[in-house]
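The complex appears here minus one protein chain, its other protein chains still in place.
Moving on to subunit A:
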Amino acid sequence: MTPAQYARAVREVVGDHPDREELLEDLDDHLAEIAAESPGLPLEDRLGPPAAYAEELMAAYGSRAQSRRARRGFRPRAWATGAHTALLRHGPYRSLATFLPELRPGWWVLRGYLLAMLLLSLYGYGRAVPENPADWAVVVALVWASVWFGRRRGGRPASLFAGGLNALAALALFAGLIAVKPLDADPAPVAYAAAPVANVIVTGSESVGVANIRPYAKDGTPLADVYLYDQDGNPVITDPESHGYTVDRSCGEPVLNRYPLPLKKESFEPEPSPTPAACPTPSPDRTK
């Protein structure tokens, strides 16, 4: 914490003390003396937390109670700082408060990553990891910018901006956690299988192609109205249209796996067929 940041935090706790100006008159000089005496040593290590400094200053000045009364209304930030000071008396909280600042650089990196993914998701499709070199470039740029911004010592506008960025990054993290379903949270295993095939299409070779199937009995007698199914019970059908034929629907909608099919050439000439021209016996649709 720089002297300016430390002074700002002290002033925040002193709030609207009736003798605020008098009380804080030497503050900047004092902090500058300490910083010059021990360069590199954090002010908090030398003077304790800013809130404690402010409380001690007001107590020594002798008008702490008066200052408390003078504060009107509920001031969330002053209240939070007061609570922080009170909690610092407890060891575990003090350890946590000392440890958390060490995580700052990690948060800067994470913040840059989250903002990059948020940006990429807004201008493209939602994704949680970079998927191409352009994504990586954006991630690297924003991580660098986030770390640079975290390391610089800014004033109040900068800290407000940092607060906004942190809130945005936290929001992105929250949204990401909700969107990504943890693997172990899924109660039911999901089996992935090929979609059921309704029909098996026989296409034959590209050069010949299968438009129709003409079944014959062992003695050479042509068979009619033969239903064909594959090993799974799916109807075996052909694709006559791709071979220049159309299905003759003059007798109604034919069953497409009942062979031979009543086909016509595109020229509207009926396909030569050994089967009689009479319409087959109506039967229920068995193509499912």
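Note that contacts are C-beta pairs under 8 Å (C-beta built on N, C-alpha and C of every residue); 3 or more make two chains touch, one makes a residue touch a chain; residues count from 1.
Convention: contacts and distances are computed from a predicted model.
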Choices "Methanethiol oxidase", "Branched-chain amino acid transport system ATP-binding protein", "PadR family transcriptional regulator, regulatory protein PadR" or "Metal transporter" - which one is the UniProt name of the chain not shown: "PadR family transcriptional regulator, regulatory protein PadR"
Residue, one of A:40, A:62 or A:106, that touches the chain absent here: A:62
Contact set of subunit A toward the excluded chain (per top definition): 19, 22-23, 25-27, 29-30, 32-34, 36-37, 47, 53-54, 56-62
